[in-house]
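One structure is given below, encoded as structure tokens.
What follows is chain A.
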Amino acid sequence: MPADEALSRREFLGRAAKAGACLAAAGAIAYATHDPEGPGPAAAEPQAAALPDFSIPGLGKKMGIGHGSDRARTLQLTLQALGGIEAFVRKGDRVLLKVNAAFASPPMLSATTHPDLVAELTRLCLKAGAASVAVTDNPINDPASCFALTGIAQAARSAGADVILPEERFFKPMTVKGAQLIRNWPVLTAPLAGVTKLIGIAPVKDHHRSGASMVMKNWYGLLGGRRNIFHQDIQTIIAELAGMVTPTLVVLDGTTTMIANGPTGGSLADLKETRTLIVGTDQVAVDAFGATLLGKAAADLPFIAKAEARGAGTADYRSLSPVEVSA
Partner candidate 1 sequence: MSIVTARRISQVFFAVVFVWFCVASTLGDLPWQLRGWPVNWLLELDPLVGIATLLSTRTLYAGLLWGLATVALTLVLGRVFCGWICPFGAMHQFIGYLGKRRKKLAAQLEANRFRPAQAIKYYILVFFLTAAILLPDGWLSSGSLLTGLLDPLPLVHRSVNLILLPLADRAGLGPSPLPRWYEGAWLIGAVFLAALFLNLRVPRFYCRFVCPLGALLGVLSRFAVWRIGRTEEGCTDCRLCERGCEGACEPTGRIRISECVMCLNCLDECRHDAVTYRTRPSAAGEILLPDLSRRGFIVSAVSGVLAAPVMRLGGLTGPNWNPGLIRPPGALPEEAFLTRCIKCGQCMRVCPTNVIHPAGFEAGLEGLWTPKLSFRAGTSGCQHTCIACGNLCPTAAIRPISLDERRGRNEFSGRGPIRIGTAFVDRGRCLPWAMDRPCIVCQENCPVSPKAIFTREVFNAVRTNAPLTVKSVDRGRIALTSDTLEAGRFGTGDYHALLPGGLRLRITANTAGALDLERPLDGPEAPPAGSPVAVQVRLQQPHVDPKQCIGCGVCEHECPVLGLRAIRVTAENESRNPHHRMVL
Partner candidate 2 sequence: MSPIIRPASAARPIERRPGPQTLIAAAVLACLLAIAAGLVWTQSRFNPAVVNFLQGEAARVRGPAAAPAAAEPILPLSEGMSALTPAEHFDRETLSDKIDGKAELYLSAGFLRLDCQRLALAAQPELWVEVFLYDMGSFENAYAVFSAQRRADAAMLDFAEFAYRAENALFFVHGPFYVEMIASGTDERLRASMDALARAFILGRPVAQAAIAERGLFPKTGLVETSISLIPADAFGVAGLDRVFTATYRKPAGAELTAFLSRRSGPQEAAALAGAYVDFLKTYGGEVKVSDEPVPGGAVVAILDMFEVVFSQGPFLAGIHEAPDRDQAVTLAKELAAKLEEVPGAR
């Protein structure tokens, strides 16, 4: 029956065309996705990436040493002696304050950055016209409780800064050029996106493993992953951290120094009122001076020499002609 046949022929052609189309689609997908070699060995060392250089070009090495018990006041005076906050923060800058919020410790134990400094520095930056100020750290204990119990979150927010708590997606693997340890290691890079000025704020603390924890060791809080593995070579990791981060400014708080049982301390007996605050652009020099507050010399802390050897600064702080002020 011709009509029947015509119908079936149409039907057949339709089907054949669809089969052909499916085949073509399958072929195209197969061709596009075909991977003859398979997955390669674990991500070959990525290009050594570098964090942006936040130092102010042409400013040179500056260092100010302030004496006093009122942190906010001492900070103001020391900064003024260096040219004021305006020398470092300009209008429209996006500022990131890297604090030490490693432990859920109250401020009086001096194991973490003092909230007064956070509040004051935020206030000063905003007064200088900064577009935004943020505060961050990757604590050892639970982040929310660390930022809360240290008083840093409260101080930051009341002064007008954002608090950035770390999340897994904020870390990206990074390799520091010439480094042995920071290779393909997760680093807290997301808060740095869009930032123009980076300021590190850390207390002076004794440290069981490294001898001292000051501004260079403060950058440990940018590492993610199982970073305690680096305690096997603590001096080198601190030096590599100093090589990884070039901040605008560092503030080393030696108002109340933890001279024993660091880094956690825990007892007021571990503390000594040294009433000194150091502000500077050279983190190695600042740490070298900070060592004296612990009763140590720079030579007692191998990471200082290692960091100097890496070109992160100079251990001879006297060569910076630091200005001293008293509150």
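How were these candidates chosen? In short, all candidates are chains of the complex that A comes from, given by their letters.
Observations
Rule of thumb we're sticking to: a residue touches a chain if its C-beta (ideal position, glycine included) is under 8 Å from a C-beta of that chain, and two chains touch if they have at least 3 such contacts; residues count from 1.
Computed from a prediction, not measured in an experiment: that's the story for all the values here.
Every option in 1 or 2 comes from this complex, but the candidate touching chain A is 1. Here chain A touches candidate 1 in the complex through residues 8, 11-12, 15-16, 18-19, 22-23, 26-27, 29-30, 33-42, 169, 180-181, 184, 225-226, 229-230, 232-233, going by the rule given at the top.
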